[in-house]
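Have a look at this one.
Here the complex is missing a single protein chain, while all its other protein chains stay put.
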Amino acid sequence: MSSNKIPVGILGATGSVGQKFIELLSDHPWFEITEVAASERSSGKKYKDAVNWILSSAIPEKIKELEVKDCEANLNCNIVFSGLDSSVAGPIEEAFAKKGYKVVSNSKNHRMDQNVPLLVPEINPDHLELVKTQNFSGGCIVTNPNCSTIGLVIGLKPLLDNFGLEEVNVVTMQALSGAGYPGVASLDTIDNVIPYIPSEEDKLETEPLKIFGKLDSDKIQSNEVKISAQCNRVSVLNGHTECVQVKFKNKPSKKEIIHAWRNFSAEPQKLNLHMAPMNTIYYLEEEKYPQPRIHRNLDKGMAVSIGRLREDPLFDYKFVALSHNTNRGAAGGAILCGELMISKGYIK
Amino acid sequence: MSSNKIPVGILGATGSVGQKFIELLSDHPWFEITEVAASERSSGKKYKDAVNWILSSAIPEKIKELEVKDCEANLNCNIVFSGLDSSVAGPIEEAFAKKGYKVVSNSKNHRMDQNVPLLVPEINPDHLELVKTQNFSGGCIVTNPNCSTIGLVIGLKPLLDNFGLEEVNVVTMQALSGAGYPGVASLDTIDNVIPYIPSEEDKLETEPLKIFGKLDSDKIQSNEVKISAQCNRVSVLNGHTECVQVKFKNKPSKKEIIHAWRNFSAEPQKLNLHMAPMNTIYYLEEEKYPQPRIHRNLDKGMAVSIGRLREDPLFDYKFVALSHNTNRGAAGGAILCGELMISKGYIK
Amino acid sequence: MSSNKIPVGILGATGSVGQKFIELLSDHPWFEITEVAASERSSGKKYKDAVNWILSSAIPEKIKELEVKDCEANLNCNIVFSGLDSSVAGPIEEAFAKKGYKVVSNSKNHRMDQNVPLLVPEINPDHLELVKTQNFSGGCIVTNPNCSTIGLVIGLKPLLDNFGLEEVNVVTMQALSGAGYPGVASLDTIDNVIPYIPSEEDKLETEPLKIFGKLDSDKIQSNEVKISAQCNRVSVLNGHTECVQVKFKNKPSKKEIIHAWRNFSAEPQKLNLHMAPMNTIYYLEEEKYPQPRIHRNLDKGMAVSIGRLREDPLFDYKFVALSHNTNRGAAGGAILCGELMISKGYIK
Partner (left out) sequence: MSSNKIPVGILGATGSVGQKFIELLSDHPWFEITEVAASERSSGKKYKDAVNWILSSAIPEKIKELEVKDCEANLNCNIVFSGLDSSVAGPIEEAFAKKGYKVVSNSKNHRMDQNVPLLVPEINPDHLELVKTQNFSGGCIVTNPNCSTIGLVIGLKPLLDNFGLEEVNVVTMQALSGAGYPGVASLDTIDNVIPYIPSEEDKLETEPLKIFGKLDSDKIQSNEVKISAQCNRVSVLNGHTECVQVKFKNKPSKKEIIHAWRNFSAEPQKLNLHMAPMNTIYYLEEEKYPQPRIHRNLDKGMAVSIGRLREDPLFDYKFVALSHNTNRGAAGGAILCGELMISKGYIK
């Protein structure tokens, strides 16, 4: 390697999340992709021949000719970003951690493990300390939340901190890319809505409780906000839109809420992490906003756009939140976790 | 006219709701379209030359050559179905009523008038009596609810009757045809969601209270269920999908709810009205149902499809309801009102 | 069986073409579905449990409970309609023919076999005689053309007969349903065009030559019109749109062409076959027509809609043709073949 960058490997490199990792890391100032690994079917091929590239950016030149390796824990890198399918991710990620690799995973398998941080750098950077309780010799596993969780918890964080939250109700309209590739059949999405995404509602009702939890010596005390989620698939390429209702411990004014969102700045901004959005949250005044096609790419697709805050007859307030599900909600969010780990000395 | 059918006129005949009236009435056993009326721009032309037909059925042969008239109250018919734009509907419909026409309107203008029934034949057929309090010499105005209201109130009716309702929360994903033609720009809907429909949430929060109201001598006592609504436009041609949460007065079992839906049968079925769906409500067992493209046309697009009933952490239950917004939610619903009026002797 | 109808079986009954067969045959006056057969994965289950029904009509009640059988040639019926995937259709269809079944297939496998009719009842009903040359004891195989071929050849037939054709150039914009289910990934079709459909252009350049061929005692002399085809997949549910250019042997006037289309009537109309469209071809005057969503369902989805006839600087004329790919272009076309076989005495 010709640089001082940290060598990284991508697990599940040919999948849709894997491609996003490659796109976002292609010009990264701290990381350099040295290894791409995928299933047996791809291994041994050049990356450009193994992948069915579905992004609208071109495959980075330096990745095209890399040989795809097996997902065996003998890759030439310090850190691996995992976009593996959850059907195989669990044991592979563990094997890597045991061999001393820092594993940052976008898969669900280890998210709820007691000693694995479910990390959102703007929300719970202190949870990183949990890795010290992991029994891997030098390696570790850190996870990124589900793509529908991330927009919600970021939108809620300043509200939780400033006013306290009792109840959260959320109905999602989620993008097709959230299901990977080939994912959802076009016959199911043209002129249609699918009001069901397997196991998604459960994730959205439980992951925030861990993310908002308090680190108490070596374990997380779950937060106790009550959440109800309903998840729908709509005909959108990227960007999950969420209709959110909240009941506060101390009901603030509309103005106070907007102020809390607009002034929300956290660890990634302070540490000047590369993938950190300039503003983690944008509050948009126009009644018809946010919209996925218009706002999903704000700040490299890492910002959460919020709009339509208004009083609610059943809860206190309702609003609409939007975030990019494969940038903020998957690869971009995981890279931000990796950057935090460097910045905090967990990766050298 | 060569038949014993009741002659009807269509106001706003070239618009999208007007076209739906024409499609649904083309083979109707009780009604025969004798007049089509529209704005000045169209009047004097043959219908086929005035209309930009957007339905996938062909224009009925006998309508093609009809001359489009002005919306003046001198049409050769007893009853008019109005699909007029709300910017003009109010005074025109009144003018017709004053001249003795029975006006069945799909426009919002008179819906909340104190002496105008907001009629859903399965729910409040008794509200028809309100027309007796109208000051029109022989004429009257009857209205049909908003296209997003109808699926909701039908789904709720058996629950209200059997178990009592305290709170209702609804988030809609509404079809493009609900905005008429040209309506929503394609640049706004491709790869997008619009989380805002002007004044729609207000209708959805207030119309049900009148529909579920009690007729008390000559006025309606509003129902007191509390409703919160959030409305979104998605890329679907026809069919509004609604995520609904309910809190009951007396919480039933899941089984009892499904039983109430499946056994719901009402006035239109008893009276054997032509447009009445065989089953007003279908409860679908498959977790991924209902879907607009698959289920919107059930029973001539007049049935409401419901699925995914499950317990809710904040309310008692949540479920998904779907109904065809231009059939059940507009022209078809209005025709059913007309049929009820015949059956009850309000039209002869 | 409670009727005098001819018992039929559906091969590949759970697939997308199989479902269309079931939908179109559910009220058929001559045929009654007695058997549904599919792959091992489905066999033994009730149809409603085996199928992932994707049509907007409901599953016919009497089919729901049928047990799905293996595709073994021991079904209780006289005729089988095959919607089998081409990866398996060849030998299965042969096995059925050998056991005496009349096989009407929508699969490509036997289409170009020398003694198998590639049948379009409006065009080459005499080709049915080819089955007499087949070596099956009582059974036979008859095929239906590819879904993009059928609209083209029907549009060309009156031109060929009246004016002679030298060259045909066609560019298609084909519907998603043409690829079956799950078929095309939604990530490939949202906000996109795929300018390639494997082996489709070859079918479109060769099948018409056989269909337009002359039956010469026991074989088909291929027609010699020169055809060039380019095939694209667009985001449309049903209905293939084709931009066609033609060079004639004797160049007619625009008026003569339209007259030839509008007066085209053939065997299925004369024999009054059930699935026969009232008009096989509709010529539409409006410049913006035909459009798939508006015109694909004309005459039960069995008619071909044509519009925009105009002079061409390179060929003689150009025009746009549209036909429903799963009705006319698959199951409906195959059923029409079956009806012709009954009418001509090939099935009793």
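As written, the chains take the letters A, B and C, and residue 1 is the first residue of each chain.
Going forward, contacts are C-beta pairs under 8 Å (C-beta built on N, C-alpha and C of every residue); 3 or more make two chains touch, one makes a residue touch a chain.
Please read these numbers as outputs of a predicted model, since none were measured by experiment.
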| item | value |
| --- | --- |
| Residue among B:S82, B:N144 or B:S177 that touches the chain left out of view | B:S177 |
| Residue in contact with the excluded chain [from C:K249, C:K270 or C:K288] | C:K288 |
| Hidden-chain contact residue, picked from the options C:S26, C:S43 or C:N192 | C:N192 |
| Selected residue (touches chain absent from view) among B:D113, B:E129, B:D188 or B:E205 | B:D188 |
| Interface with the undisplayed chain - residues on chain B | 16, 54, 176-177, 181-191, 235-237 |
| Residues belonging to chain C that touch the chain removed from view | 167, 169, 171, 173, 188, 190-196, 205, 226-228, 230, 232, 234-237, 241, 243, 245, 287-294, 307-308, 312-315, 318, 320 |
| Touch residues of chain A, complete complex, unshown partner | 53-58, 190-191, 237, 293-298 |
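Everything that follows uses one rule, which is that only the chains that are shown with their structure count from here on.
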| item | value |
| --- | --- |
| Chain occupying the most central position, where position means C-alpha average | B |
| Between chain B and chain A, distance of the C-alpha-averaged centres to the nearest whole Å | 42 |
| Inter-chain centre distance, chain A versus chain C - centres from mean C-alpha coordinates, in Å | 47 |
| Residues of chain B whose C-beta touches two or more other chains | 190-191, 237, 293-294 |
